[in-house]
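Here's the structure we're looking at; comments come further down.
One protein chain is absent from this view; the other protein chains keep their places.
Read from first to last, the chains carry the letters A, B and C; within each, the first residue is number 1.
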Amino acid sequence: MENSIKKNNEKYINPYLGGVLLGIVMLISIFISGRELGISGSVRNTVVETAKVISPKAAENSTYYKKFLKKDTSPMSNWLDYEVLGVFLGGLLSGILFKRIKKPFIEHGKSITAKRRLIYALIGGILFGFGTRLGRGCTSGAALSGASTFSYGGVVVMFVLFGSAFAVAYFFRKLWV
Amino acid sequence: MNRNYYILTAIMLILAIGTVFIHERKYTSELPASELLWDILQPSRFVTTDQVAKRIIEKDPSLLLIDVRPASEYNKFSLPNAVNVPFDSIETATGQQYFGNPGTKVVLFGDDGILANRVWILLRRLDLKNNYVMRGGLNEWIETIIQPKRPKQTDPEISFEQYNFRRAARLYFTGAKVVTGNMKKEKVVFKKRKRAAVAAGGC
Amino acid sequence: MNVHELNPKKTLGVLIVLVIVVIIGFLTMKPSRYDYKLNVNQSIQLLKDTSEINFYPYELVDVLNHKNKNVVLIDLRNKYAFGRGHIPGALSIPSFDLTHKKNLRLLKDYKKNGLTVVLYSNNQLSADGPWFFFRQIGFNNVRVLLGGYNYFLKHKNNLAATRSDNSYIKGIERFNYAKVSKSSDKSFELNQNNKPKPVIFKRRKREAVAAGGC
Partner (left out) sequence: MGPLVLNGFISSNWNLLIAVFIGMAFGFLLESSGFSSSRNIAGVFYGYNFVVIRVFFTAVIVAMVGLLYMGYFGWVNLSQIFILPTFLPSMITGAVIMGVGMIIGGFCPGTSFTAITIGKIDALVFAIGLYIGIFFFAEGYPFLEKFYLSANLGHVTLADVTGISLGWWALIFTVFALASFWITASIEKKVRKRIKDYKF
């Protein structure tokens, strides 16, 4: 038993090593580009792009899309898209390196079925997506990058996000424990 | 517990304590004071009245003349197409729009080089580039371009060439004024430039 | 198994690299011995009031007579020019050396002792930049000699008389620009004969110059 746990554990790198390296990556990102990481902005860009493709007129009239349609000409607005492309590649690399890539599968807690897990994932995704726009960023964009640049809003988002997750964790314990 | 975790904790704590003692640099986009004096001592910012006259005659589109004297003086007389930015308004939004635009060469002038030079120093401190100072200002402008002196016979060839240029320039700036007089002075409108580049971001 | 029982060798290595980078940063950092004391707006305000930034040539009389011992003259020209001639009692600090540690300390001492430092060079313009720089980094005892060394050399023997002269004062119109620029070609022909130019002096009181903001 002890042995198998150890073997399993070694597949992941030491969390502190990951953290220190992640901090250094953020510092390099600031040193080169003056900004840090972010994910949800690129999902927003995708939403804006699809809206443009499906109905360009409606997109132009919508106050929200309009804000981001204008910016598309500047290369900086694509920064996040390229970065997210990198995130995919990096995840893939790590998956290959540590032999974690498998056939498509669904990870779920013991007490729920795969189907329920998917439904919950979808609901969670929708909530999270909605929240990212109100919070001006996700865990990486607002909480991680925001807090590490001492942004007041970023620190608030970090604590409120974890706090609210703790507060409701009890009600969803079946999903995970 | 592994002993190395204590070491890690200690290192991180020491690094963090260190940040308390390092004084924070001010959050400014200004040129560091240590670099300003060096830039002040470089003579490359000075242009002669002849060079300015040549550029005006050639209608160089990248040239922007800025009169740093007070508005009352400017209204009496200024160089053709010059814009008035009194020296005390260079930091205001209206003053800022003229400086640091890529592709324009700003030539500052006043009564003589002194005030324009001081304005240049302040602009350099604000990290705005592509600014020049017309040496001698308007007084020298009058002396050289409007009332050029005939060189002595013993003077080298080049001063005669210069004199000929100045005579032609003089015709342009005094006589030719009648021709261009009914042309409306067009105000150059610049896009407002952000003061310092700040990384765009957000998630 | 708890994470704290693993050996974080790699983490320690990375963190030590980070510490080394920080140490390198400390070692390679150029210490800034001075910083701006006036902001840009304050510097502009300074230019408006010229009463205490200028040092007039006739004020040199007292300095040269040793009547006024509160003034230190600093020659900003290079050592060679200084060797050929300078205002008596002046100290030679070429302008590129002004911010050397030693010189900066000297200037700080002068400031502490309440001495006025007067910078001069060949003309006012060459000393004006360093003067403005020192004002901005907080040396409010620094002034600039109007007219510079060239003017001093010309009027060496009658400095007191320069009180009524204004040819060294900058920031005033020496011509009626608009009128001169409109002059017809005939007047120009006259000028060709090397006749004295009709210089129109705009006499102004000294106070008016100050208000104009040199």
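By definition in this document, a contact is a pair of C-beta atoms (placed from the backbone, for glycine too) under 8 Å apart; a residue touches a chain by one contact, two chains touch by 3 or more.
Note that the structure is predicted; figures quoted are calculated from it, not measured.
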For the unseen chain, which displayed partners does it touch in the full complex?
-> A, B, C
Where does subunit B touch the missing chain, residue by residue?
-> 1, 9, 12-13, 15-25, 27-29, 32, 196-202
Considering the entire assembly, which residues of subunit C contact the chain that has been omitted?
-> 1-4, 18, 22, 25-26, 28-30
Against the hidden chain, subunit A presents residues 4-5, 8-9, 12-13, 15-16, 18-37, 39-40, 43-44, 46-48, 51, 62-65, 75-76, 78-80, 82-95, 97-98, 100-110, 117-118, 120-158, 160-169, 172-173, 175-177
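The working rule: only the chains that are shown with their structure count from here on.
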Most contacts overall join chains B-C
Max Cα-centre separation from subunit A goes to chain C
What whole-Å value do you get for the distance between subunit A and subunit B if each is reduced to the mean of its CA atoms?
-> 46
With chain centres defined as C-alpha means, what is the inter-centre distance between subunit B and subunit C in Å?
-> 19
So which stretches of subunit A touch two or more other chains?
-> 16
Would you give the residues of subunit C that are in contact with at least 2 other chains, written as numbers and ranges?
-> 6, 8, 11, 15, 18
Contact footprint of subunit C on subunit B as seen in their complex = 1-2, 4-5, 7-8, 11-12, 15, 18, 26, 30, 32-34, 36-37, 40-41, 70, 73, 76-77, 87-88, 90-91, 110-115, 117-118, 121-122, 125-126, 135, 138-139, 142, 146-150, 170-171, 173-175, 177
In the complex, subunit C touches subunit A at residues 1, 3, 6, 8, 10-11, 14-15, 18
Per the touch rule above, subunit C residues touching subunit B in the complex are 4-9, 11-12, 15-16, 18-19, 22, 30, 32-36, 40-41, 43-45, 47-48, 95-96, 98-99, 124-125, 128-130, 132-133, 136-137, 170-175, 177-178, 180-185, 188, 191-194, 197, 212-214
